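Have a look at the structure below, then the notes.
For this view, one protein chain was removed and the others were kept in their places.
For subunit A:
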């Protein structure tokens, strides 16, 4: 890949990351190529697993205020040869787990879990997560209020365009 192609690909990815619904024609205009070429680049990125999914940022508070999200700090004793990966795998395969990250600091894995009720999340932590071999401690933080999600501020309405309609 030339530098130009690499920069073009990064521009397309940044644009799609900001708005997954941008069409091949939009993306093509953005980087100055034809629509078909843009569509091919995106298809290639999907095939290579660079683009993993297209999702929607939802403010669930506005439709299902009772839905529960928890951030769980997990301490793990790393294992010879596989480090944290095996424990992480046993956690991330659960469908209710939204994300799993290995982080620096006072604990090892930061896990985000969502569920319909606090009871179900508590059960998940107590029955599925904590008993995993080599997990030494969990510390669960329930989400109280989401201010911003994936670069979208949830607690303010998008600002109106307050520019005058015609200016020099």
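Going forward, contacts are C-beta pairs under 8 Å (C-beta built on N, C-alpha and C of every residue); 3 or more make two chains touch, one makes a residue touch a chain; residues count from 1.
Basically, contacts and distances are computed from a predicted model.
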Identity of the absent chain, which is to be given by its UniProt protein name, from "Acyl-CoA dehydrogenase, C-terminal domain", "Oligopeptide ABC transporter ATP-binding protein", "Aminotransferase" or "Raffinose/stachyose/melibiose transport system permease protein": "Aminotransferase"
Options A:53, A:144 or A:159, residue touching the unrepresented chain: A:159
Residue, one of A:9, A:35, A:75 or A:122, that touches the chain absent here: A:35
Missing-partner contacts on subunit A, residue numbers: 11, 14-15, 22, 25-26, 28-35, 159, 161, 163-168
